[in-house]
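I am attaching a structure below and will ask some questions about it afterwards.
Excluded from the complex is one protein chain; the other protein chains are retained at their positions.
Here is chain A:
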């Protein structure tokens, strides 16, 4: 039967959510500090190495073999991150980044508490309205990122991921505050658990590929400029793998996300059949889910088309994410459709 609502526990959940947002914001600042500082620290170390090596080479007389001799000169500066994005012995030296990761874990724990108490207070899954969808989605972004972080050194993404998570939580708590409550009858279905959880997961994955694609474009511009003999415009990108490696990362995650998104749309169609009597009715939400699906299908095809790999496919990935955001915000709030009750 219908669950009992616990408004007091709901109030605790709201408090945890604010705490989590605050913790992510702090992690964001520390991540940004790491990027800024790593850059200057590394330069200092390099200059130091250069000086001592120059001295040694002066006595030995073999300056050509100095790997750092040309830094800032004709050759582009070395990347400080392996394209495989594995942790290396040198990874541990970024102490500030480590603090940032710990802070993100802490934030994620508080965030989990917020989402779990919300679910307990409502006696159901915590994705019945936009506030819950956003806050649970943000938690999934953070958790996916932290889990990948256990295996791969993606700390260079930290600033962007924590920024997005903070923005999502702020949007949830300020833009769509919704007190804990019952589900309207149309949402009382086990498809809510299946359809929406996969939608949240897909959105979290697309969020991460969006970050990778944006960084890919930045890195691409920087690499092109360096190859043309220009100045290093964004030196902090030395902590970021090459554009090609970022493209592969985005592609792999996008491939998974495309499959889960396909499933989201299919599960949605099955649910729509049970709830509204038709599996597809070009409701605004359905239209935009379809548009997103087509754009990411285009992305996957672009990767196999000559002349469309690299920058162009990265733009497709970004456009797809923009459609996803549009679908969640503008379509939910301003468009009149059957999904509107899922909104505010």
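Throughout what follows, contacts are C-beta pairs under 8 Å (C-beta built on N, C-alpha and C of every residue); 3 or more make two chains touch, one makes a residue touch a chain; residues count from 1.
Keep in mind that, in the parts below, contacts and distances are computed from a predicted model.
The subunit not displayed here is recorded in UniProt as "Cytochrome c biogenesis protein ResB", chosen from "Simple sugar transport system permease protein", "3-isopropylmalate dehydratase large subunit", "Protocatechuate 3,4-dioxygenase alpha subunit" or "Cytochrome c biogenesis protein ResB". Screening A:169, A:183 or A:205 for touch with the missing chain picks out A:183. Residue A:297 is the one among A:218, A:297 or A:325 that touches the chain missing from this view.
When the whole complex is considered, the residue among A:50, A:275, A:311 or A:325 that touches the unshown chain is A:275. Between the chain not shown and the residues A:287, A:311 or A:325, the one that touches is A:287. Interface residues of chain A with the unshown chain, by the touch rule above, are 2, 4-5, 7, 178-186, 188-189, 191, 248, 251-252, 255-256, 258-259, 262-263, 266, 269-271, 273-279, 281-284, 287-288, 290-291, 294-295, 297-298, 300-308, 323, 331, 335-337.
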